[in-house]
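In what follows, a single structure is set out as C-alpha cells and then discussed.
All protein chains but one are shown at their positions in the complex.
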C-alpha cells in the first residue's frame, strides 16, 4: 500500500477536522476541567461524534459500524489530538471495538458492538497494575467458581475507567506473576458487585481510574477469547490502541508546532519578529523534520493494522516510540518559545504539553517501545 | 581546598604552555605520524620534557622528582592536550610513577623511579584484554613457578606499549575471570623472554600495543603491591590516570573550541561573518558552559588525588565521564563549524577529534564512568 | 581564626536560648515560611517571637550594616551563623524580595535617606516588597518596557502594567522600572522607582499558571503616584540598577540545587518503579543511562558553582559567567524533573481535582520548572549574553 492517504481518507480527515474544531476546540477540554465534568468528557458531544461515525470506525457494518479501519481511526485521533478533544474514542471505539471484533463470540459481538458503534456503550481496558506500563505483569486473580470465575485484585491508571460501562480486564488464570501464558481477558460490567472505581484526576484532565475487584463473580460468557491464552490477543489489541494513540500524539504535536510557528511570526522582541532569530529557526526546522518522521511511522503502523492486524507489533512500537518522544519535545519547545505567556493557564499551549506526557506514558512510553524494538532486534 | 589554582600552579601552567607551544605544536604530532616515528613520539623532546620537570611531577624529591602532585600533572596534561603533544607522560610519569610510588618496595622505587623522573625509563600499564575497558576482566594467568611466577596471556590496547621499557601487568593469581580478588600487578621488563609486543597504529597516531606473554618467568621481586590484592591498587592508579587524561581532554576540547570561535570570527558566508549567525552562536555558547563544567570536575578530581589518593574513585569517574563526552562533542562541533576545510587532513582540527575519541575510550569511556557513578549511587 | 570560633560559640549559645523549640524543623510547606509586611498573619506566636528577636540583633540580614538594621557581620561570620542555624534547624526568620533584591540595590545605589527610610523596615519584616520589572509586551526584551512615570514637579504619575510581580497582591510596596524619558533610546530613558501599593491607582490580579495557583500577579498602575524622593539612583539611569539585580537574580535561579526531587533522586524513584536486574542496575536501560548522565552533569554543575564561589572569594569576578549558571542550572532542573516524572510513571500524573488543588506535588513542580528557563531572562537570552560578552562573537 502506498504510504499516502487516498481521497476517501483525505475527505474523512477534513470532515473530522471541521467537526472537531467546531464542536470540541481546546475550550471544551478547559470547560470539562473547570466544571469537573463527570467522566471527563461531554456525553452529548460523544453522541454527536458517534453520529459522525467516529465511534463505529472499527466496528463492522454488520454491527452498526462503518468498518473504515485503522487508518481512518488514526485520522480521527489525529484531529482529536489537534483540538485535545476529550472523549472515550481510544478506550471504546478503538480498544473495545478491536478486542470484541477480534475475539468476541457472535453473542458477545451482538451484545456489545452496536452499543459501542452507537456511542451508548463505553468500554475501558484495565491492564496495568504498577506505575509503569507492563502488560505481562498480571496478579489480578481469576479463580474458577461454579460455571464462571471470581476476580480479585486491582488495576491502575485505567483510561476512561470512570466513565466505562464495560471493563475489559486482564487477569491471571495460571502461571507466575510475569508469565505471558496464563493471562485471560474478561468482560466485566462496571456496575458488577465488588467493583470499586476511583477516578484519579491527572495532568491531562482526562479520565483515569484505579479499579479494585473484590471477589467479582462473572460467568463463563465473560471470557473474551481463550482462557490462559489472552496475552497475544491483549498485545494485538494494545498495538491498535498504541498506534491510534500515536496518531493522536502526532496531531497534538503538529498543532502545538503550528501554534508556535505562528507565534514566532508575530511576537516581537528587541525590535524584531522572534521568528527571524536563527537560533529559534533551526530548532523549529529540526522539529519539523522530526514531525515528518512521526507522520511516516504512524501512517505505516495504521496501514499495517489494516493489512495484518496481528503482525503490527514492531511497527506499533515504532509509532508509539517516535510519536511519544517527539510529542514531548515539540510541546516543551512550544512552551519555551512562547515564553512567559505559555506558562499561564490562560493560554492553551500548556494543555498540549500535559496531554503529551500522559499519552506518552499510557500503554508504554517512548523508552518502553524503543526497548521492545531492541529486543526484537536481538539486543 | 579552594577550587581555583594558586599562583605556583598558574606559573607552572604558563611555563608548560610556553614550552609545549614552542617544542611540540600540532605539527610535531603530524611529523611523528608522517615519518612513522618509532614509539609514537620523539625521544629527544621527551628528554626535554623531563628536563622541564614533566616526567618527575609525581615522583618524590627523594627519587629525583619534584613531587608537585596531581594538580600539577593535570595542568601539564591540559597543555599537552592543547597542542596534542605525543609523549609517554600519561603512561610513565603518571601511571608508572603513581603505581611505583604508591606500592613499590624501597628496592623497586630506587630501581625505577629515578629513571621515570629522568625520562630515561618508560613504563606502560597493560590492563585490558577485550575491546572495551574492563579492568576486573583479567584472564592473563600468573602461576607460581620456583621463587617467582610464570605469566601467560594477552593484553590489548596498551598505551605506549611499543615504547615501554617496563610493563606493569595485571594478572590473575586466584579467583574467577571477573573477580576483583585474585588480581596481582607485576613489573615485567619489555625485553623479557616470551614477551611479544605488536604496535597497533590508531586514529590518534599515538602508540598502542597488543602484547602477548608466553610463559614469561619473573621472580618474586616483580610483584608490585600484594599478591591477590592488586585490584584496589590498580583502580587507584587508574583513577590518577583517568583524572590526568581527563585534564588532557579538557585541554584539547578547549583548544579546538578556541580555534573554532576564532574561525567563526573570520570566516564569511553569504556576505556575513559566520559568527554572527545565532544558530552557531547558541551552539558555541552551550559548548562554553559544558567546558566550564569539565574544568570544575577535572580540577576537583586532581585536588582530591592530592588530598586523598585512594578516595578519588567517584570524582575521577566524574571527571573522565564529563571530559570524555564534552571533548567528543566539542571536536565534532569544531569540524562541522569549520565546514569543508575542517575535513581536510591539511587542517589541524581533525587531529583533535581523533584524539578525543581515543582518549575517551582509554581506561573507560564516558558511559563506563557514568555507569560507575550510577552503581555508586545505588542504581 | 580564634575570633571566628568565638563567634560560633556565642551564636550557638544565643540561638539555643532564643530560637523557639516549636519552629526548629525543616521548612515543609507554605505555613513554615514568613514573608512579613503589614498584611502578614503569623501562623504561630513563635514565628513572631523568632522574627523579632533575630531582627533586634540584626540577624535577619546578617551582612547588612548595623546602622540600617543589619548585623554588620563579615562574610565568614554570616556563614558560621548560617551553619549554626542549620544545626538546630532554625528557619530563616523572614524571607523577602526586600532582602534579596531591593536591599542590595539600595545599599549600592540608594541615597543615605533612602537607606535609612527603607532598609530597617525590611530587616524587621514590617514592609513587604514586590518586584515590578516585566511587562506583557516586553518579555525577554525587558528594556522595551512601556510603564511611564511622568514628572509632575514633586511627584511622578505612573501609568502602565507589570506582570510576573510575585505576591504583589499581598505586598506593601513595589520597586519598579519605569520609563521617564520616552524619547530617549530604550535603555536610557528608564528609572528605578519605589511605589506604594496601598493607593487607589494600584490594583493587582493573580496569574494562574499551567501548574496551578501561583504567587505571580499582574499589577496595574492607573495614575498612581510616587514622590520624587522615591527615585533610586539617577534619573534615566535605572537600567544600570536593573542589570545589577538581574545578574544577582540569575545566580539565584540557576543555583538551585536540582539533585533531588521532592527529597528523592530520580535514581531512587526509578528503583522503586522499575526495579533492578541481577547486577543491581536499574532494570530499565533507558532510565538508567539518562539518569546517570544527568547525575554526571548535576554533580559537575554543583562543582562549577563551588568553583565560581571560590573564584569570587579569590577576588576574580564571575561576571557574565552567571548567565552560564542560569542557563545550565535551569535546563538541568527541567531535565531532572522530566526524568523524575518518567521514573514515577502513572503515579506522578495524578494532580488532584481542579487546577488549583494542592495535590499532585510532583506534577505541579514538573510543570513549574518549565518557567525556570524563561524567568530572569530566557535560556536564549543567556546564550546571547555568553556569545557576546564571553566569546565576543560579533553582532548580526
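Points to keep in mind about this one:
Should a chain be cited, it is by its letter among A, B and C, assigned in written order, with residues numbered from 1 in that chain.
Here is the rule we go by: a contact is a pair of C-beta atoms (placed from the backbone, for glycine too) under 8 Å apart; a residue touches a chain by one contact, two chains touch by 3 or more.
Predicted model only: the values in this text are computed from it and were never measured.
One chain is not depicted; across the entire complex it touches A, B, C. Only one residue in the set B:79, B:128, B:160 or B:248 touches the chain that does not appear here, and it is B:128. For the chain left out of this panel, the touching residue among A:128, A:235, A:255 or A:367 is A:367.
In the complete complex, the hidden chain is touched by one of B:15, B:154 or B:358, namely B:358. Considering the full assembly, C:282 is the residue among C:176, C:282, C:325 or C:386 that touches the omitted chain.
Contacts to the hidden chain, counted on subunit A, fall at residues 2-4, 261, 264-265, 272-273, 275-278, 281-282, 284-286, 288-289, 292-297, 299-300, 318, 321-322, 325, 366-367, 369-371, 373-375, 377-379.
Those residues of subunit C that touch the chain absent from the view are 277-279, 281-283, 285-286, 288-290, 292, 396. As for the chain not pictured, it touches subunit B at residues 33-34, 36, 128, 130-133, 156-157, 200-204, 208, 267, 269-271, 277, 279-280, 328, 332, 335-336, 339-346, 350, 353-354, 357-358, 361, 365, 367, 370-371.
In this text, only the chains that are shown with their structure count from here on.
Subunit A and subunit B have Cα centroids lying 52 Å from one another. Rounded to whole angstrom, the centroid-to-centroid distance between subunit A and subunit C, based on C-alpha atoms, equals 41 Å.
Residue positions of subunit C with contacts to 2 or more other chains are 380, 383. Looking at subunit A, residues 277, 279 sit in touch with two or more other chains.
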